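Note that this complex is displayed minus one protein chain, with the remaining chains in position.
Moving on, here comes chain A:
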Amino acid sequence: MNRPMQRPASLLLMRSVWNTAAALLILAVLLFPVYWMLNTALQPESSIAGTEWFPVSPSLKNFDTAISTQGGSLLTSFVVALGAVVVCLALAAPAAYGLAQFGLRGGQGIVFATLITQMVPGIVIANALYSAYAQLDLVNSYLGLILADASLGLPFAVVLLRAFMVSIPSEVVEAAMVDGANRFTAFVRIVLPMSRNALITAGLFTFLFAWSDFMFALTLNTTDDVKPITLGIYQFVGAHVSDWGAVMATAVLSAVPAAILLVVAQKYIAAGITGGSVK
């Protein structure tokens, strides 16, 4: 206890500066690919003679190409991801509340099963879903993809929301019910507003899972009618492998939700990663 306190303040300050410098170096190394994506996207001539280290004369020309060829896919991704969030939260919030507060018989088993579902390989689901979708006419449909993508976030959302709702005192809901609300209106008026932060976290992650989905987009669509951006960039790379500037501009655009999330919703992210997976 004594030894660290005897260190002069200047030494501690030096340490802090060195640590910060080391942290920035780590950041530069690990985020280099992200820089390179942005750098390549800003250089319209990059495809011919390799890429310059810095975008000396930056241009948005690649972004024009990206938006004109992939704009529709970005919109599709947005619609599908938003739809998945709605489906996922509408199913997960009541279920999480039920599992957290009702002491249902077999509730423990359901939580257990929910954890297990997170381990089913997606390609196995796609394998079986495709034949079911073919019979139900859901291949190449927004609804089909939204429902499939919602499955990426649902177990996560149930586990995360339940962990939060366990801590809501049951007296709060009972008080509302004494005032004449039924259990469902009490849930909507009292529990949901109280769970706002947990709902935002679950929603953000479901959006991100659905936005990042490639496998369902690849397997449940046989035409270009419903083509999310992940599928778009995959096909784009195959067809236009010489126009790397435009490919990288598309990559930048498809990374935008992640970037926005990091800036705007930073406090929800760490909570989401640890909350949803460990508990």
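Here is the rule we go by: a residue touches a chain if its C-beta (ideal position, glycine included) is under 8 Å from a C-beta of that chain, and two chains touch if they have at least 3 such contacts; residues count from 1.
One rule holds for everything that comes next: contacts and distances are computed from a predicted model.
Enquirer: Can you tell which of "ABC transporter permease", "GntR family transcriptional regulator", "Sporulation protein YhbH" or "Peptide/nickel transport system substrate-binding protein" UniProt lists for the chain that's not drawn?
Expert: In UniProt, the chain excluded from the picture bears the name "ABC transporter permease".
Enquirer: So that we can see where the missing chain sits, which residues of chain A does it touch?
Expert: Chain A touches the missing chain through residues 1, 3-4, 15-17, 19-20, 22-24, 26-27, 30-31, 33-34, 36-37, 40, 50-51, 90-92, 94-95, 97-105, 107-108, 110-125, 127-132, 134-135, 147-148, 150-151, 154-155, 158, 162-163, 166, 183, 187, 208, 211-212, 214-215, 218-219, 229-230, 233-234, 237, 244, 247-248, 251, 254-255, 258-259, 261-262, 266, 269-270, 273-274, 277-279.
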